[in-house]
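One chain of protein is taken out of this complex; the other chains stay put.
The block that comes next holds chain A.
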Amino acid sequence: MCTEDLAANMALPLRRCCMRTLGTNYCASLLNVPCCPDAGRSAFVATVPVLSGHRLMNTNSSRKCGSLSRCSLRLPRSVPNACHYSAVHSDAKVKDPFTLAQKDLKNLYDDIKKELFVSTAELKSLCHYYFDGKGKAFRPMIVVLMARACNLHSNRDGDLLPAQRSIAMISEMIHTASLVHDDIIDGSDTRRGKKTINEVWGERKAVLAGDFILSAASMALARIGNNAVVTVLSQVIEDLVRGEFMQLGSKENENERFKHYLEKTFKKTASLIANSCKAVSILVNPEPEVHEIAYQYGRNVGIAFQLVDDMLDFTSYANQLGKPSAADLRLGLATGPVLFACRQFPELHAMIMRRFSLNGDVDRAWRYVLQSDGVEQTNYLAQRYCQEAIRQISKLHPSAEREALIRLTELVLTRNK
């Protein structure tokens, strides 16, 4: 029995179970994917009404689902197989996305530093601080793979256009600028194993560094000379700040809250990936259908990425003492796992509303989440988003890059840091 058959067999009960738990409507509608980018903003509206909690309160099925979901954590390969994309990779070995993208990402950080041209030595060191080559370059990687997949789809050679590589750089620059500002907003003192800019140089200078990186990204974007591309990526900048504002408020109503969370997740994380993917497709192909495929792949992978991130906040261990970080809870944020857990433990509702501000709230909420199936449910939701991403990307002509983008969805689901 080949691995794929095995995975498919394993996947079956999992899906059946979760469907029963959550209700078919629920699952389908969370993935209710719009066909134009504007609808993307309202798409989440459609997901709300079906999120009725009573199904989840059925302890019998949630227990079953829980155990099977855990099983799925060990078998992420079941995800792509649950989807119907044309089998191309049956013989060829799918290359690791990181390896495949490497040639295009060589010197990426050096090239970004060249864009950050600044006369003041100190400001320069602030701006270069996170472009030290130690980041994962996750966004640029998706961008270059998508670019090559779109180029081949458009009957050209796969080679990256210079403007497409610029988009890869710009995506990392916008991401970094937003990290610098996020760290001030959250009062964080470490990131990627080093002190944050605000911790080293203070908040006044840190905010300017973020602004400078953004202005350099915006200049690089303008130099591409394509108005559509400028519009698409400017939208990202607006989404990022609107997402940050959304994080300040919480919703009283449970269904509203979930919708709010997914919309925030789109704006804060997925918009950048979705629109960068769209931008590279615009540069090579005039067809809106192709732009939409690129956009939807990025949007779905982006949301899945963030869901996994929110899940890891509860499951990964920050230090040797084995104490979980629960950083989001400490910031007063109720992410996917908490929102799911709240259906089983209504006690969480009050804590969510006061943003875990009372003594002991963080610990109690954390325990509730782990007692509930919140983590499994979040993971399951991330899988569904990845399946949708695969469904979208499979509409492109087959290529090594397309297969790598499919493989990437598995890596998103199985990453542990």
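Here is the rule we use: a residue touches a chain if its C-beta (ideal position, glycine included) is under 8 Å from a C-beta of that chain, and two chains touch if they have at least 3 such contacts; residues count from 1.
To be clear about the criterion, contacts and distances are computed from a predicted model.
Chosen from "Prenyl (decaprenyl) diphosphate synthase, subunit 2", "Small ribosomal subunit protein mS26", "Elongator complex protein 5" or "Protein farnesyltransferase subunit beta", the protein name that UniProt gives for the omitted chain reads "Prenyl (decaprenyl) diphosphate synthase, subunit 2".
The residue touching the chain not shown here, chosen from A:K113, A:K205 or A:K395, is A:K205. For the chain missing from the display, the contacting residue among A:L108, A:I197, A:I237 or A:L413 is A:I237, taking the whole complex into account. In the full complex, chain A makes contact with the omitted chain through residues 118-120, 122-123, 181, 184-185, 187, 202-205, 207-208, 211-212, 214-216, 218-219, 221-227, 230-231, 234-235, 237-238, 240-242, 244-245, 248-249.
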